[in-house]
Every structure is written in C-alpha cells, then in structure tokens.
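Removed: one protein chain of the complex. Kept in place: all other protein chains.
Chain IDs A and B follow the sequence of writing; residue 1 opens each chain.
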Amino acid sequence: MARNFFTMMKSTAPSATEPSTAERTVAPPPPSMKQDAAAGVGVHLDPTLEAVRHDFTEEVEMALELRDVSAFYGSFQAIDRITLPVPRNRVTALIGPSGCGKSTLLRCFNRMNDLIPGARITGRIDFGGRNLVDPNVDAVEVRRRIGMVFQKPNPFPKSIYENVAFGARINGYSGDMDRLVEDSLRRAALWDEVKDELDKSGLALSGGQQQRLCIGRAIAVQPEIILMDEPASALDPVATLKIEDLMRELAEDYTIVVVTHNMQQAGRVSDYTAFLLAGEERVGRLVEFGPTQDIFTNPLDQRTEDYITGRYG
Amino acid sequence: MAARQPNEPQAQPPQDTVRSLLAELWRDRLQPSRPGSGRETSAGRVIHAALFLTATLSAFVTIGIVLVLIFETVEFFREVPFLDFFGSTKWSALFAEKQFGVWALVWGTGMIALIGLVVAIPLGLMAAVFLSEYAPPRVRAIVKPILEILAGVPTVVFGYFALVSVSPVIRDIFGQDVGIYNALSAGIVVGLMIVPIIASLSEDAMRAVPRSLREGAYALGSTRMEVSLRVVLPAAFSGVVASIILAASRAVGETMAVTIAGGGNPQFGVNPLEAVQTMTAMIVQLSLGDTPTTSIEFKVLFAVAMTLFVLTLVMNIVAQWVSRRFREEYE
Partner (left out) sequence: MSAAAPSAQLTAFSPRVRIRRSFSVGFMVAALLAIAISMIMLGALVVEIAVDGAARLFTDGTAVEREARGGGIVTDLPTPVGMAWMTWALPVAILLPFIGPRLLNSLVPGLPRLAERLIGLIVLAPAAVFIHILYVRFESAYLIDYARAVGIDGASGNLLQLFGEASGFQIVRLLVIGILLPLGILAAGWFWSQRMRKPSMLIPAIMIIAWVVYLFIDPWFLSSFPSRKPADAGIFSAVTGTLYMMVITAAIAFPLGVGAAIYLEEYARRNWFSRMIQINVSNLAGVPSIIYGLLGLQVFVRVLEFERSVLAGACTMALLVMPIIIVSAQEALRTVPPSMREAAYAVGATRWQVIRFHVLPYAFGGMLTGNILAMSRAIGETAPLIAIGALTFIAFLADSPTDDFTVLPIQVFNWVARPQAGFHEIAASAIIVLMVILLLMNAAAIIMRQRTRTDW
C-alpha cells in the first residue's frame, strides 16, 4: 500500500496531543488526494518549489517530518523551505553537489546549528509530536536522542572506553557501564579489534577504527536517529565497506540519515534518497525525494538524472 | 634551509679588503637581484658571521648569569657552611649575629606564590573558559587585549595597590592589629598580576582544541558546561598546566610588589597575616643599602639569587616539558 507523503503531512498537522503520536501509524490518505500510486508516477506537490516526490512503496512510520524548513547563516539563506519525511528504521541518503546545503539540513535535525553564531532555522521539524525548531525544545535533549557522526573522525583525547562511556555518563546512565561500552563497540563492529586495549587513547586508532569508535560513541547514548555527514569520505575502500555494512545493520534499530557524495554508496546503503540542489543564488532546495530504487532507476527530474549519471558537479 | 641556496659553482669571492667589502655592500644595494649570483659574497659572509654572533649572544647571557651567580655563591660557601644555608630556617643577614637559613626566604616566597595561585587559578581558568567557550567574538576581541595590557602593568604599580588599597581592606576584615605589611595582601596582588597570564595562555590552549571535538560532544547531548569541563579542558590540559606553572614561576620571581607589600621579615610561620620576606625582596633590600662587595652580605645575595634562579629554571623547564609531552596531536 503506497501513500503519498503530502497527504500524510496533512493528516499529522500540528496537534496538541501527547508525544505518543510518534508511534502512530499514518492514516490512509483522504480520497480527494488520491494519487497515481500504482503507476509510480510522481507529482509536483508544491508548485513554488517544484520538488518531485515518488510514492512510497511500503508502509512505514516517520521518525522525522520536515515542513518548510529554511536555514540561514546570518543574512545568507542556505536552504529554502524543504519539506521532507524521514522514515523510521530506514537509511535515508541526502545527495547533491557540494555546497547545496546537505550538511546544513542535517545539522538542523539535531540543532547543531544553534552553536553557530547567527545561524537560524524556520519551519517545522516534527519529532515525536514536538517541533524541534521550537526554541523551547531543549537542544541538549534533542541531541541526546538524535546522535551525529561527523565527516572527519573526532574521538575525544581520552581512552577508548571513556570515549564510549562519555555520552552515557553525562546523560546520567545508571546501568552497567562496562556492558554498555561492550555492546556499543560490538554494534559498531569495533569490539573485536580493541577489546584488549580499551585503555588506549582513541586517537591512537586508525582512521576507520576512529570513525567506528565515533559511531559506537553515538550509539552508546541510545539515540533514536543517527545522523551521518559523509562518514566514510576520509576512509579507504575497505574501511568504507565496513562502515556501510554497519549502517545497514544499524538501520534495523535506528533511523539513519546519511549525507554522501558517493552515488554507489547511496545506492548500496540507503532505502530512501533526497536530492538537493542549490540554484544560482546558492540557496539549497529539495529537488526529488523517494525510495532509492526509484530515484536511481527512474528519476523524474532531469536535474536528478543529470546528477546521478554524473553530468553535474 | 640548504634548499634555498641555488647550487652554483663556487666562484672565487673577491679578496676581503675593507674596500672590496664596501664595494660589495654597495653593489648589493644597487642591484637587488643580480641574475646568476647565488653564491654568498664576502659581504654576505661578514653579515652571516655578524648575525651568528648576535644569535650566540643569548647563549653568552645564560653562561654569564650562571658564572656570575656561581662565582659569588662559591665565595659565600667558603665562609658559611653549606648546612647553615640550606639546613636552617633562621635568617638574619643584617644583624650582628648573622644567620643564613635560606628556608625562611623560600618559605616566604612559597607562601606568597601559593596565595597568589589560590587567587589566580580559579579566576584565571574561569576567565579562560568564559573567553574561549562562552564569550561572543566581539566580547573576546575587547577583553583579550585588555587582559594582555594588564599583564604588562609594571609591578611597582601592583605594589602600590597592595599597600594603599588591599592592606587597609584586610585590616578592616581581620582587625587593626594586622600589620600594613603582610603576606596576604602581597599574595593577593601577585595573584591579580598573574590572572592575565593564566587566562590568556589557557585560553590560547583551549581555543587550539579543534572545533570538531566540541561538536562531537554536543552531538552526544552535552551541555556547554560539560563540553567545557569534560572535553575542552582535558584536551587543553597540557597548555593549561603549563600556563599555571609559568604563572607560578612569575609569582616566585616577582620582586617589586612583594618588596613593597610583603614587609621585610624573613620568618618561617604559617600565618599569612604576618609580614614575610621573599628571596627577591631580600635581594632588593641588600641592593638598596650600599653593601661593600667584599662583605658576606653581598655574597649571600648571590647565593639567594642562585637558589631563585634554579627554582624558576626548573619550573620553566617543567612547564615546557609538560606542554610538549602531554600535548594531543590533532591533524
């Protein structure tokens, strides 16, 4: 059963209900908005923005729902009114040429942009019934529940153990810390390599190991969503493959949003893909969104096709 | 360095009479870039040698300091047994019955430096955290230069401040029987004096911590305080410790403020409300009077200075070692 995203957004218009709405399944679309779902043909939903959306081919809950999200650095607008769903327990890839605002968008998801003086977000990001953009929502809590892995591995200059335990400690974790560290490192596919030297500095690991350590560190605070900004771009092919496998595995329990420049990687790891593009004024806009399969085999927008086939930056 | 010298076949330089040398110099000025003359001319050699001499001068300064100190110190220990100097806590160099227990002076120095550090470490570190983690760039751009200018305020000025402003307050608090000269007021102003050093150097170290580390910590749901105290401060640990040791070394070597405000009373007591005397203040006191250069008072001055020199040297070396040994290398 396929549903169109736009209708879904309508049905979840801001309600004053409890955060439990996060776990709701999306209601079937009203008949009036019925789309040409079976044919798989997308439609332009927002005439001003002209983003193309493929229909969903599966029934899936949404972890995040973005609605007209714009982001500014001072007076410079980096992204413009992006409306995008992020399906739960799936890998969503953000692709697009350099400078189109992928990182900016990703950093909106966990309010990392708050840390940049002059940065501003408008619009609505629905997360468990609450609007993340709302200044009353505690950014610290948001980041606890929406973790992030960065392009360059950035382990703390502490031991491997402390790197993983850090997030749990500050968040008042009361359980068995050794187990948490072990579990997190296992899930990050790093345990076997470091289990005998947990006291070693995190900086003493190789680049690929450091990146997995950072993933383990993110997992240890048990977030619901993990954001990854080009997590493998600084790594060699073998380490990259390891990270990709890891992403697929983690997708069973977590929602993953990944920015990548590598088309094959996006094809290999992601379930859904969003293509962003910046116009002449360098303002990023969403061009196309849908299941990765559809985007890659049957792009509906010429620009998407050009980009995927390598005719764009 | 060698790569900068083009490999030209060595042409025979003109023989160095003063005349040819001047000619060479003059030619250098007329022709900023003569093609094909990569060799060092004789004038160039003279300049090279002169520059080399200026560079070695700093080594001679060190050697000079050490020799000057050792010479008179040895003279001193010819007359006074070693144990009378390092084995005693009683100092009365200016009385008829002379005692040279340097521990009284070291104790006074340590007490004032300690009070100074107790004042300066919390203030300086918090100021550094504020400047590096909290302050908006514009505030930092104003406050940092002010701190640096304050670090350059002459120490006599701090001495005046201790005597005229701090001591009266201390007497108001602890009672009027506290002397106007006391270790506490000297220590407090020494602390104020080194706050800018700790704040400025620690802030440099903390700002050198890469942004990505902070972001990593924020992404785990840290508050700003947790990022500051549990990520940035540990990552900048070596620089912070080095700044504290350097500040301590400054406090130990500080002279005028403690001379003016500390009182000239070499003693081995624990009460910070009493007058003490530091090594530096003792040196000033002995220098002010017209001490004959053959007298024992003149020689002991150098023995005390030697102790001071070794102490501060060790502290500076430790600071350098700490900042090199424990520095985290990020690319």
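Basically, a contact is a pair of C-beta atoms (placed from the backbone, for glycine too) under 8 Å apart; a residue touches a chain by one contact, two chains touch by 3 or more.
All of these numbers come straight from a predicted model, not from anything done at the bench.
A.B. asks: Sort through B:A199, B:A219 or B:V240 and give me the one touching the missing partner chain.
C.D. replies: From the options B:A199, B:A219 or B:V240, the contact with the absent chain belongs to B:A199.
A.B. asks: Which residue, A:R67, A:R90 or A:R187, contacts the hidden chain when the whole complex is considered?
C.D. replies: Hidden-chain contact among the options goes to A:R187.
A.B. asks: Of B:I112, B:V129, B:I170 or B:A219, which sits in contact with the chain we cannot see?
C.D. replies: That would be B:V129, which touches the missing chain.
A.B. asks: Can you list, in ascending order, the chain A residues touching the missing chain?
C.D. replies: 23, 138, 140-141, 144-145, 168, 170-175, 179-180, 183-184, 187, 221-222, 224, 252-253
A.B. asks: Mind listing the chain B residues that contact the chain we can't see here?
C.D. replies: 1-2, 4-6, 28, 32-41, 43-44, 47-48, 50-59, 61-62, 64-65, 68-69, 71-72, 122-127, 129-131, 133-134, 143, 145-147, 149-150, 152-161, 163-165, 192, 195-196, 199, 221, 223-226, 228-229, 246, 249, 252-256, 259-260, 280, 283-284, 287-288, 293, 301-302, 305, 308-309, 312-313, 315-317, 320
By definition in this document, only the chains that are shown with their structure count from here on.
A.B. asks: Centroid from C-alpha atoms only, then distance chain A to chain B, rounded to Å. What do you get?
C.D. replies: Computed from C-alpha means, the inter-chain centre distance equals 52 Å.
A.B. asks: Per the contact definition, I'd like the list of chain A residues that touch chain B in the complex.
C.D. replies: 110, 112, 115, 117, 140-145, 147-148, 150, 152, 154-158, 166-167, 170-171, 203, 214, 217-218, 221
A.B. asks: Provide the residue numbers of chain B that touch chain A in the complex, in ascending order.
C.D. replies: Going through chain B, the ones touching chain A are 136-137, 210, 212-223, 226, 230-231, 234-235, 328-330.
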